[in-house]
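Below is one structure, written out as structure tokens, with a few remarks after it.
For this depiction, one protein chain was excluded, whereas all remaining protein chains were kept in their positions.
Naming follows writing order (A and B), and every chain is counted from residue 1.
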Amino acid sequence: MGQISLQGVRKSFGPVNIIKGADLDIEDGSFVVFVGPSGCGKTTLLRLIAGLEDVTGGKILIDGKNVVDVPPAKRGLSMVFQSYALYPHMSVRGNIAFGLKMAGLPRDDINRKVEAAAATLNLTPYLDRKPRELSGGQRQRVAIGRAIVREPKAFLFDEPLSNLDAALRVQMRLEVTRLQKQLATTAIYVTHDQVEAMTMADKIVVLNAGNIEQYGSPLELYERPANLFVAGFIGSPRMNFISGDIARQHSAATIGVRPEHLRIDREGQGWPGTVAIAEHLGSDTFLYVDAGQIGTLTVRYVGELDLAAGDSVSLSPDPSRVHRFAEDGSSIRA
Amino acid sequence: MARMVTTKRVIVSTGAAWLFGFLIFFPILWMILASFKTELEAFATPPSFLFFHWTTENYATVQERSDYVHHAVNSILIAGGSTLIAMLIAVPAAWSMAFAPTRRTKDILLWMLSTKMMPPVGVLVPIYLIYRDFGLLDSRAGLVFILCLGNLPIVIWMLFTYFKEIPKDILEAARMDGATIGRELVYVLAPMAVPGLASTMLLNFILAWNEAFWTLNLSTLQAAPLTVFIASYSSPEGLFWAKLSAASTLAIAPILVLGWFSQRQLVRGLTFGAVK
Partner (left out) sequence: MAASVQTMEVALATQQTQLLARSLLTPAVALLFIWMIVPLAMTIYFSTLHYNLLDAGSETFVGLENFRYFLTDPAFLASLKNTLVLVGSVLAITVLLGVPVALLLDQPVVGLNIVRLMVIAPFFVMPTVSALVWKNLLMHPVSGLFAWLSRLVGAEPIDWFNDAPMLAIILIVSWQWLPFATLILLTALQSLDEEQKEAAEMDGARALSTFIYITLPHLARPITVVILIETIFLLTVFAEIFVTTGGGPGLQTTNIAFLIYSQALIQFDVGNASAGGLVAVVIANIVAFFLVRIVGRNLEA
């Protein structure tokens, strides 16, 4: 089983506190994504769970057992690295088989499992090639094959798709999700791309400067962000934030409205503004509106809207979708 | 180069380069030619360049001298032995500095390099006396030991740089795959480090083969390698140029070949990373 808990986990490098105290409970079989800006500590947290770094304090429990003093080789986890980290001197078969060889499995079992994993990942024709003879996507799959073949308690992914081109990334996203569902193994996935996070995760952990800002399902994060940071991080294009008088009217220090929740008309009683830039994608229209004192607001309209730069518009937010935030950034729930 | 290089430039460059190359290489070429001449021819003036009576009698003479073979064997044993022992000590040391560094690691490394900068003549007296008192003078073991110590900093340094080039995450992947440190070394690190290890051994074999301070001062006959053997031609009797040339050609030929493969290692090993 692959239930993982973090209790008060801290990590410092000398005087620098990278992780400031993380508490987390990850259910067995769930797909959890660690997301956040560069330097937030998501990769460090992953490596602490893997055992590649020592914790400065706290406990890491795998199925109830504290593994803080257990070396990575004995934690029963698999990791897929951003650079794939394939063994250059071994064939694909050798790469996938290595972990099983370390575990001391008999030769026949190893071959059987390697071939099964290769079949799942469409790697069978490449089994005897060396990594340098493979494309980026193929190497990626070998890295995944190496991870799944050991039937670990959990998979750890460190930004595995960032080195792939856009089209391949979308395709691999689906494959990874499908695979995880099929194997029903816990997966912890680190990424800086919030779209990846939203589409793949059962639950998301949003990290900022070593703190866990929020832990919840994608929809929870979208509809009920815990604070300004999460609200601004999740959702693309970014939520519009307005402070000042308008915020005070809503009894808050800051209010936030997502671009898709702003209604836009040529005329009306809402906030007046002028279109600065209009982006017509066919499926959506994105408008960047200069609303004077309020600032620049982003609007998303599903479908085609015939507006261009220079047009005057009136914006009004959907009242049930206005998020309110206090002075300290935390959200105010009604 | 993205653009077309003018033919004129190629011709001028090629001409000048070959001229310089030839001039620099000439003494070696001249020596090789002399080795195929008779002693009289070698000493004669005006000197002949290509059209002389080519003979291999000098090589035969040199080969037949049992002491030549003896000295050649010494060179191989001493250069090989000191390189191997240096590697045995250096590999663990370089591994530890490359993969488990501490705050002191950089200082230790620089200190090691500085020991190579000490002039050997500064410790000639004590070493000579110690060797004399322990019966190590004119012994192969003695030479192996001192050449090993002399080259150790360079061996450690070169291995360190090669180890640092191994991507850290491949070793971490091995750890995640269940490898203990020992198996990580054997199954992953070692195969990846083999080219670096080979290059380091090669360069150090060459440096030890050519070493001409300790070998000249600490050996006379029994343990003397080829450096000393050739030095014995500095006060010979009679005509000896052709024989000297033959002996020299034999002495340097293997190293010239090995040296060709060691160019990049030379830069890496002897500039201590100060030039990239």
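As a working rule, a contact is a pair of C-beta atoms (placed from the backbone, for glycine too) under 8 Å apart; a residue touches a chain by one contact, two chains touch by 3 or more.
Computed from a predicted structure; not experimentally measured.
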| item | value |
| --- | --- |
| Of B:Val62, B:Ile78 or B:Leu152, the one touching the omitted chain in the full complex | B:Leu152 |
| Chain not shown: contacting residue from A:Glu53, A:Glu159, A:Glu196 or A:Glu213 | A:Glu53 |
| Interface with the unshown chain - residue positions in chain B | 1, 5, 9-10, 13-14, 16-18, 20-22, 24-25, 27-28, 30-31, 34, 42-47, 89-90, 92-93, 95-97, 99-103, 105-106, 108-110, 112-115, 117-130, 149, 152-153, 156, 160-161, 164-165, 168, 181, 206, 209-210, 212-213, 216-217, 226-228, 230-231, 233-234, 241, 244-245, 248, 251-252, 255-256, 258-260, 263-264, 266-267, 270-276 |
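Note that in this section only the chains that are shown with their structure count from here on.
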| item | value |
| --- | --- |
| Geometric centre distance via CA averages, chain B-chain A, whole Å | 54 |
| Contacting residues of chain A [partner chain B, same complex] | 50-52, 71-74, 77-79, 81-83, 85-89, 98-99, 102-103, 146, 150 |
| Partner chain A, residues of chain B touching it in the complex | 167, 169-170, 172-180, 183, 187-188, 191-192 |
